[in-house]
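Structure provided below as structure tokens; questions to follow.
Excluded from the complex is one protein chain; the other protein chains are retained at their positions.
By written order: A, B, C, D and E. Residues from 1 in each chain.
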Amino acid sequence: MTAIPLVMPPNREQLHHWIAQFLAEDIGRGDVTSQLVVPAGCQAHGRFVAREPMVLAGLPFAASVFSQVGSVVVVGWAADGDRISAQDVIAELTGTARDMLTGERVALNLLQHLSGVATLTRRYVDAVAGTNARIVDTRKTLPGLRALQKYAVAIGGASNHRFALDDGIMIKDNHIAAAGGLAKAVKAAQAGRPHLLRIELEVDSLAQLEEALTLDVDVVLLDNMSPAQVSEAVAMANASKSRRPVLEASGGINLTTVRGYAEAGVDLISVGALTHSAVGVDIGLDLQTGTATP
Amino acid sequence: MTAIPLVMPPNREQLHHWIAQFLAEDIGRGDVTSQLVVPAGCQAHGRFVAREPMVLAGLPFAASVFSQVGSVVVVGWAADGDRISAQDVIAELTGTARDMLTGERVALNLLQHLSGVATLTRRYVDAVAGTNARIVDTRKTLPGLRALQKYAVAIGGASNHRFALDDGIMIKDNHIAAAGGLAKAVKAAQAGRPHLLRIELEVDSLAQLEEALTLDVDVVLLDNMSPAQVSEAVAMANASKSRRPVLEASGGINLTTVRGYAEAGVDLISVGALTHSAVGVDIGLDLQTGTATP
Amino acid sequence: MTAIPLVMPPNREQLHHWIAQFLAEDIGRGDVTSQLVVPAGCQAHGRFVAREPMVLAGLPFAASVFSQVGSVVVVGWAADGDRISAQDVIAELTGTARDMLTGERVALNLLQHLSGVATLTRRYVDAVAGTNARIVDTRKTLPGLRALQKYAVAIGGASNHRFALDDGIMIKDNHIAAAGGLAKAVKAAQAGRPHLLRIELEVDSLAQLEEALTLDVDVVLLDNMSPAQVSEAVAMANASKSRRPVLEASGGINLTTVRGYAEAGVDLISVGALTHSAVGVDIGLDLQTGTATP
Amino acid sequence: MTAIPLVMPPNREQLHHWIAQFLAEDIGRGDVTSQLVVPAGCQAHGRFVAREPMVLAGLPFAASVFSQVGSVVVVGWAADGDRISAQDVIAELTGTARDMLTGERVALNLLQHLSGVATLTRRYVDAVAGTNARIVDTRKTLPGLRALQKYAVAIGGASNHRFALDDGIMIKDNHIAAAGGLAKAVKAAQAGRPHLLRIELEVDSLAQLEEALTLDVDVVLLDNMSPAQVSEAVAMANASKSRRPVLEASGGINLTTVRGYAEAGVDLISVGALTHSAVGVDIGLDLQTGTATP
Amino acid sequence: MTAIPLVMPPNREQLHHWIAQFLAEDIGRGDVTSQLVVPAGCQAHGRFVAREPMVLAGLPFAASVFSQVGSVVVVGWAADGDRISAQDVIAELTGTARDMLTGERVALNLLQHLSGVATLTRRYVDAVAGTNARIVDTRKTLPGLRALQKYAVAIGGASNHRFALDDGIMIKDNHIAAAGGLAKAVKAAQAGRPHLLRIELEVDSLAQLEEALTLDVDVVLLDNMSPAQVSEAVAMANASKSRRPVLEASGGINLTTVRGYAEAGVDLISVGALTHSAVGVDIGLDLQTGTATP
Partner (left out) sequence: MTAIPLVMPPNREQLHHWIAQFLAEDIGRGDVTSQLVVPAGCQAHGRFVAREPMVLAGLPFAASVFSQVGSVVVVGWAADGDRISAQDVIAELTGTARDMLTGERVALNLLQHLSGVATLTRRYVDAVAGTNARIVDTRKTLPGLRALQKYAVAIGGASNHRFALDDGIMIKDNHIAAAGGLAKAVKAAQAGRPHLLRIELEVDSLAQLEEALTLDVDVVLLDNMSPAQVSEAVAMANASKSRRPVLEASGGINLTTVRGYAEAGVDLISVGALTHSAVGVDIGLDLQTGTATP
């Protein structure tokens, strides 16, 4: 049975605050152009239209942008997670032309970026379909946008790795060096760890994996290995007498190579590109303005 | 003479505040792993190393990250705007291993993304070298990161368009529709505009350009035209009896097509991809830990 | 045709936040007197009454004060920009006596100051009626109150100059000195300026103006000149072969002298006193309390 | 013996935060002009010079403005509270020309307004010299600026009335009406009041004063009475068998009438104009720029 | 007649902000368990039930917690200040199971602590019933919780002492030492004090009291005296020719000794334990979940 990824939307107060900041960033002291050119009472009807195929993400946030700007109501024709075709109408908007134009850019920037993350994620998830591997994200996110990006990753069908340094223990090469050795590092973590956090250990070689398998860690990260090496690592773990750890592959894995890793038998494949290199998808706001009601 | 782009770094208080937010986002309630595994007194020496060629951007912000985390001192071997080769050392870091590991991810996320923006920008700038065209960015930035991204664009050699809706007047198709026509829109803007803001008018056709040239607008945006159309537009503007507006080309222009637009004679070419679709460049933090001083 | 000034009200989130701060400043930990003396259920009916003639400004903000305090509803009998006579009722208030008394001072402080700014502004605007000159404000505002004061200026019929250092380029004597000369300063600004910002140059003499007219600046500020000098400056600009810049007069201009400047033919007259020296107008809150409903 | 007014400067964290807000308001996204026109290394020397006689207030805040902007050091030649003559040098500034120009306006706006408040206050204080009356301010302050204005009032030699609704009990006509009578209001306040807060009662007539004198209130506010009525009120209070309350006069008192009230024997005279109608004094920043050090 | 203590609830904006912080502290990036385990549409019905007798305090704040989390409606069966028996239902809750579980802990933490403060307070108030003494709190509160704790104290029937260092003058031993003597300290305070703040003087001996009685202070704090000494102090004060100050007893007074102090005739007895050592009372949230509506 495939695991259904947990979707963790940001909380309401936090979201309200972020959107206020995004709007302040884009509007500054006011939308001079719309104030000058667009009559105050002029009504408008708009449609978010997909200009290319995509997995939608961020529509509720776009709606919040408009409700914070003013009078614009957003009615969705699709929902986050839906696969959208080019030319599909995503949502309809009704309100004053001024408010619609003032909120347009922030709403589109959010929607295009988050849908870009979800769309890229879905491609990775689809690439490993039918295997036991789950795609996971990393902490390689854009500063300030982690919660929103991780939401889009989950919407795209992958799972979230740690949200921060406090919701998991992850021992990497530098930790091992500072601790004075792999076993020392693991034992220090096991001795003092919060009892609801698991320990993940990064190994760079099969020799390190061998040592790791004697230490009862919960998760092992196989870093920068080829699919063949990963395959061997999985076999070693399965053959080990101790508890088999969860196995995660990581390091420069792309859409071409990802299936090879999945078929090698790992449980998790982490992909930094989901968040640090997603490209915005193309969504337009088609707008029709009526005559102002006096 | 080529214009030197104005570089506007974010102000100190704002930067301090943003970095505090970025660190809070990544650290949460604490770096559990480092606290458990890395001895408190353990010293470390690190080096930011480029893993691919790039234009560097964001080093001062990365240094601020470490000074806010704690004891880590960053000494730059390169400066923002420098062209860096693969394997070049960007900066050296000295401090405790804990602080270095705790600040690493935020510093790298900033450095990789902003250098990615600067590197992509530089490719566009280089592509139009020798012409009179300047590359400019857009408001298609990642929410919350506009000032940092626009800084990276300027570091990459391009110029910044509006920072927000308040530092320029830009009349687009929807404004024209809402105003009841191109001339009406321009005249409304001219009648009430703050006297230090210029007016830019988007036109979609040469017919619209013809009307625009009678209206004494400061800047005309030629939207979604081919280089050939742009060439004709430039000729029309040059031949006009009225003041020749600044001409900007826009709409789906990429690295393959950009030079064609530049050679067509426009003054500005705006490229949304600089900020909405830049991909992080690869920078590593190589770290050596000493023995803890007791 | 007289230009209609652009009115830029502060955005909703920002306004809510400011009013919360103003209320916190005035209420502190609680309205001890009303809590002790006024029965909880006691209803009240109030009227804002003008005690002198004025141009009204700030009524929507006063209403927001009361809606943030609690239950008080404000119904306007006049609107911002209206000319009010002494004894006119500006608005009626209904709600609990406690809430009305708790919000009274902040609401009045806002209303009296902003109406004071609008009233003073209107006197300047009226003084130049029939000429081509527009009155504009300056950055000489009271710290923290710029957006509100500039709103009141626009309500009073004048136009806003720059809101901050980022929405216009203004080269003053000290910039010229630091740049090493007037032409150097202008050329540096022209080379790197954001393409939607105009350049304004301050000149102190007709000699400087002469040089300025060769440099194609957008706006020239004639600083501390007499009306006669300004008149000569206007003639020079009109006679110049190059594009005639917008002309602004500035420097100690008061209600007695302002018309002389306007008749001298300048386009703009900036008056710092509108915001740094406006005196509050007299508005009272007349209140009738009912019997408390048990 | 004349009481020395208590001067309460705003706390350091709060002040830092306010100045950051004032700078953000004035600078926005950057000082475009100085960045474009003033060479980065260019040094400057400046002098704050009084253009008219004044009582100085706010110099420490102006210095904080410059230390927050950057490198500018301010050395005072005068201190808050000093009487300054026209042409006196108030302080000298050293730093980069860019930082000095960027911080200039906020520093001057603060200094001019607060010195305006202190200067006006001093005129009132001088007007009652030799009497037993102290001048006090009111809550009729400019929103957001109360702590700074009240500081300037104290610097000018007057005393501060309540800072907010929580540091004193003040029963006015509307409280009396809502409570169902003067005695009822006073008794409700006396029954529940925090034991370190005094009770002040506003009376509009000598009849009300007579009732007040039977109720042991701490302070009586004589509202809108003539000096002659105030004189009679003082006599009544002095003749009363109960404890003589502190007596405060209030209501439209100006520089012409204030001494009459003081000589009538009241202890306190409150003047709203100190804060709601103070006009900025004229202070200039004279600046000399050196050559940039390369 | 016993004084009814003034209850000062925190203002709405402040309360909203605090609750947002409390929720952020408890929820972090999301309620992982409820998101995973509880179906989205699952409805629940809950009851706050007292597990021991108590005086209720904080119910409106608990309701605000749930309204900020989401859909949960709280209907009170009791009100703040009510004496509750074990097993009494305090309130009923209706909403989704997820929201109820997500908000539960913050709501209970608030309710249990504040009811603990009110319950302890009530025991002190009851212990002095029939005397003229009022129980008051101190500034020995838990950092960040002062307004909420002081609210609970008032709900429990006691009065609030100073909320902060600015709403009363309180001269303690260290102030006296720094001032150079008791009389010097009092006179300095009397000379410059804000005219609506009273002066309280701490004395440690009857000799100091004797001096205090000559100085016309408003309140005298009898610190660390036995009930017998306090009795003598009261007699001295009553016999004094000058105005009798309010008398407050303080210093390690507990439930066993408090009545002795009250019967000794003081007006106020301050008890730090009300806020620094209150123990949470036991309240449970009994919850029944329905079937999710699809």
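Note that in this section a residue touches a chain if its C-beta (ideal position, glycine included) is under 8 Å from a C-beta of that chain, and two chains touch if they have at least 3 such contacts.
The structure displayed is predicted, hence computed values, not measured ones.
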{"item": "Which residue of E:Ala86, E:Ala129 or E:Ala178 touches the chain not shown here", "value": "E:Ala178"}
{"item": "Omitted-chain contact residue, chosen from D:Ala147, D:Val186, D:Ala262 or D:Leu285", "value": "D:Ala147"}
{"item": "Selected residue (touches chain absent from view) among E:Asp31, E:Asp137, E:Asp223 or E:Asp267", "value": "E:Asp31"}
{"item": "Absent chain, residues of chain B that touch it", "value": "20, 23-24, 27, 29-30, 32, 35-36, 68, 70"}
{"item": "Positions on chain A contacted by the hidden chain, ascending", "value": "1, 3-6, 136, 159-163, 166-170, 191-198, 200, 218-219, 243, 246, 248, 267-268"}
{"item": "Residues belonging to chain E that touch the chain removed from view", "value": "18, 21-22, 25-34, 36-39, 42, 44, 97, 101-102, 105-106, 108-110, 112-113, 139-148, 163-171, 174-175, 177-179, 185, 188-189, 191-194, 197, 276-277, 279-280, 287-289"}
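Please note the rule applied: only the chains that are shown with their structure count from here on.
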{"item": "Centroid-based (C-alpha) most distant chain relative to chain B", "value": "E"}
{"item": "Cα-centroid distance, chain C relative to chain E, in whole angstrom", "value": "46"}
{"item": "Separation of mean Cα positions, chain B and chain A [Å, integer]", "value": "23"}
{"item": "Residue list for chain D, restricted to those that touch at least two other chains", "value": "27-30, 32, 36, 163, 166-170, 191-194, 197"}
